[in-house]
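All protein chains of the complex are present and in place, except for one that has been dropped.
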Amino acid sequence: MLIFLLRRLLQACFVMIIISVISFSIQDKLGDPVQQMVGMTVSPEERNQLRNELGLNDGFLVQYWRFAKGAVHGDLGTSYYYKEPALDVILEKLPATLELAFCAILIVILIATPCGVLAAIKPKHILSRLLMLISSIGLSVPIFIVAILMVYIFSIELNIAPSFGRGQTTEFFGFWESGLFNKDGLSHLLLPSLSLSIALMPIFVRLIRAEMMDVLQSEYIRFAWSKGLSARRIYFIHALKNTMLPVITVGGIQAGTLVAYTILTETIFQWPGMGFLFMDAVSRVDTPLVSAYLIVVGGIFVITNTFVDLIYGLFNPTVRLASHGL
Amino acid sequence: MKPIKKDLIHPIPGSRWNHILSGVVGDKLAMLALIIFVFYCLIALLAPLVAPYDVSDPAFMDLMNSEIPPSWISGNSQFLLGTDAQGRDLLSVILYGTRLSLTIGICAVLIQVTLGICIGLVAGYLGGRIDNFLMRCADIQLSFSNMMVAIVFLAIFQSLFGMARYQQLAMIILILVIGLTEWPLFARTIRASVLAEKQQEYVDAARVMGISSKRIMFRHILPNTLSPILVIFTVQIANAIVAEAALSFLGLGMPATEPSLGSLISEGFAYMFAGSWWICVIPSITLIILILAMNLLGDWLRDHLNPRAYKD
């Protein structure tokens, strides 16, 4: 366990260093703080002196070191637009994005698992065929078109749910603005989370089906049948648990896709989350905000991957042994 | 107890195409998908000839004509699919948009293939440390979603060049970014095939005969790894087109003055709330049909070239 965590930590550091170098380069190359601080009227000499004072004429590594030190202390620069620490601006939007992603993942798990299992155990059934057909088509419809369709059908034509914003939120612990606990917030959450989950669904239905079919061919399943166990026990205990192993791994790999998809979804539904903020920051050339976003997303990324590995370990006993043994 | 068949079949190249062709003719869905794909390619190639209006003509954009619904609603036969918010004929814009989307998609995948083949061959053939290193890189690259990487880099480029410069270079940058982000898929497949091929006798024979490794790779191994490449190639074009559309939709891709399907959809989305649904919906459908056809084709190729896949 310890070794496992240490290795994870090392990997995380590596990823974070890459990301921070990228974010630093963005700030370094794109933003000229001097320009931001003073007007056009200041003479070149004075600027240069200011640059010296700010340490902007130091070598790349020196500057990066300063940046990294700041980053570790939670100082990722100040947003040009909001005039506030970039990290604070981002973290303020974090709950919205997390709630959106969380709901979407929940919907995916709740729907894709039974669908995939059904398609695997009864491949000839008309329902399974329909499912596979739908998921084939679903795989070909890009997420933003799904979202647009949802807006068009449910918001414009049927007027069932609102198509933008987050609605009413309730504050918890003084920093977490949640939309999960009132009707207005939930109705605003409906379309975005549905779009996001529909976009992820086909991948998982197909994956679960393929893995499950593989598992059902295995000897231990045949042995389970020969023991006279009920079909339910075989499908949902013996087979599903083994099916979930590769699914969890792929789920971890999809974490990046999820982030990209949240950006698209938030843009379409004007969901006030980090992705929306990021696109805004990009169009405003608010470089500290852009690089802060990258670092926060990198952090989330590392955390999710560790989390996924831990879940994988829970499902797969051989992993546990390996970390004990070492 | 499963019938033992080889992972990949290796017919002689000439008969491979016959094999594929005869299979396509026998399968109605695959045939349809192929016809659709060829049709898209044709209209993309011939866009300047078939489009009713010349998009480069300054008179093409006429605000007087803006937001006219498709001809079957408005009865106005001048614009078959209606016009967009700037008064452009939607059909012409879509034809040119398809041309752009396909070009970007195919060029990007060509870059992926080239990179993927080179890296995969090197990794698989040389093995050892180099292999380890390259595959580690591929893992890391894959674990960041390519979409995410593309968004980040385009965002960086956009701020780097400034909006105006960026829009001039958009197409090349898009091709490069999409092309550079998905090579691991190809590299892995090629590597796996090379490893499998390395066990084969004819490779040993070739080596014993003193044929150089470069020659073995390109003359002996590569032709036999074409089947999986073809499958991925087809699916990847679809993915690249979707990626381009998504990036353009976010405003990171093609500008409105030179729209791809994605930018058309993005632009149309704003007018949907005003009731002009066609500006958004018709390009969306165009895109979906193209992607669906490519994916069907890819699926079918995978089943057809790889007998191990499930048949049900």
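Letters A and B name the chains as they come in the text, with residue numbers starting at 1 for each one.
One rule holds in what follows: contacts are C-beta pairs under 8 Å (C-beta built on N, C-alpha and C of every residue); 3 or more make two chains touch, one makes a residue touch a chain.
FYI, contacts and distances are computed from a predicted model.
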Undisplayed chain, where the name is taken from the UniProt record, one of "NADH dehydrogenase", "BLUF domain-containing protein", "Lactate utilization protein" or "ABC-type dipeptide transporter": "ABC-type dipeptide transporter"
Among A:61, A:126, A:158 or A:231, the residue in touch with the chain that has been omitted: A:231
Absent-chain interface as seen on chain A, which is shown: 217-231, 233, 237-238, 241-242, 245, 315-318, 321
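Operating definition for what follows: only the chains that are shown with their structure count from here on.
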Separation of mean Cα positions, chain B and chain A [Å, integer]: 25
Complex contact set, residues of chain A against chain B: 15, 22, 26, 29-30, 123-124, 136-137, 139-145, 148-149, 151-152, 156, 210, 213, 217, 252-261, 263-264, 267-268, 278-279, 282-283, 285, 287, 290, 294, 297, 301, 305
Touching residues (chain side chain B, partner chain A) in the complex: 2, 140, 142-145, 147-149, 151-152, 155-156, 158-160, 238, 242, 245-246, 249-252, 265-266, 269, 272-273, 277, 280-281, 284, 287-288, 291-292, 294-296, 299, 310, 312
